[in-house]
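Take a look at the structure below.
With one protein chain removed, the remaining protein chains of the complex are shown where they sit.
Let's turn to chain A:
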Amino acid sequence: MDEMFKPSRRAFLKGSAAVAAGSVAGAAAAQNADPLITELQDWASYTGVGVDETPYGMPIEYESHVVRRNVEWLTASPISSINFTPIHALDGTITPQGCAFERHHSGAIELRKEDYRLMINGLVDKPLVFSYADIERFPRENHVYFCECAANTGMEWAGAQLNGVQFTHGMIHNMEYTGVPLRALLKEAGADISSDKWVYVEGADASSNGRSIPMEKALDDVLVAFKANGEALRMEHGYPVRLVVPGWEGNMWVKWLRRIEVVDRAVESREETSKYTDVLEDGTARKWTWVMDAKSVITSPSPQQPITHGKGPLVISGLAWSGHGQITRVDVSKDGGITWETARLGKQGDIKALTRFYVDMMWDGAPMLLQSRAMDETGYSQPTKEQLREKRGENSVYHNNCIQTWYVNAEGIAENVEVS
């Protein structure tokens, strides 16, 4: 048996066995009565689990494979590393906190609300210290935003590398945040908010990750958030307070936010010079590439989510997003970009948030080269890998928003490929 098909193949065979029973007989003419229906099942007879069995519920054990995963050889240590959201197994747009990707520079810390302090200083009239309780007394807002690591899809610059959408596109999550607009805190401290000023934000963990944000953005839609999807932030996402910088690269969404400093120039910290900058073909680098451009990917079928039901009705499902605003359209190609059709959006996309798209088709069992292409409200259309390479070369790590291709073979197995 071909080595490369082992993982997906098992899944395929398991699935096809189940389908064979159904499809041979046909939906309307089952030949043998289904014992799951005709025989009394335990769960229909014995009682189930009582309330309070799990005061905070976890997904049922049958979903235990839907978890974050990392790629060990990418980084030197799991303490300074990243893992990936299982987007192949999710639908809709909201990412549950428990499987939303993590990225730490010195590990996730346990910081109690009681021990939390937020300082605002620098070019302000009144340098202030807020407690956690203070933060909750400012008027707050609710917004859904995606958070994408600038390195998402970064391993794919050189070619098709990782065989799974979780690994090629899983450095992203999308949550509903509750928080205080950063401008409210700036105003409270009497900050100099003239447009040539910057806001330097810093975390409380050992890495003390710090980033400089231009004042215009700081006053626009940046949130000092303390809830996600209705509940407290998880430790790994910066409990009790993180910064939300809508549409901009995840590294700026400083976790365990402890300090906001108004400064007269960018600090040019380690993360904003040596790391999150984009080396171009000639060796020069772009800096301050904050916005995440429009991007999309088909999450199913994909290598971890093969077609297991054979020919017939097939739901193609995927995600699209743009740091410039709303997704207005997603096109899907089944032939590697020769012909495109416009997909159906699950619902009208929120601004700077994930949008779900679907193409409902009858699959005839022929191989496909599946691609998706997002368009945002600025009219920007997601580029191909070739177009990106023409502009930037292959030296970069970050901001790879290329069109992804999955080769789906006649058996329904999907594979990460590059096409001409």
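The definition used in the following text is that a contact is a pair of C-beta atoms (placed from the backbone, for glycine too) under 8 Å apart; a residue touches a chain by one contact, two chains touch by 3 or more; residues count from 1.
Keep this in mind: contacts and distances are computed from a predicted model.
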| item | value |
| --- | --- |
| Complex member absent from the view - protein name from UniProt, among "Putative dGTPase", "FIG152265: Sodium:solute symporter associated protein", "Sorbitol/mannitol transport system permease protein" or "C-type cytochrome" | "C-type cytochrome" |
| Sole residue of A:N32, A:S195, A:Q348 or A:S420 that reaches the chain not shown, by the stated touch rule | A:S420 |
| From A:D115, A:E231, A:E268 or A:D360, residue that would touch the chain that is not displayed | A:E268 |
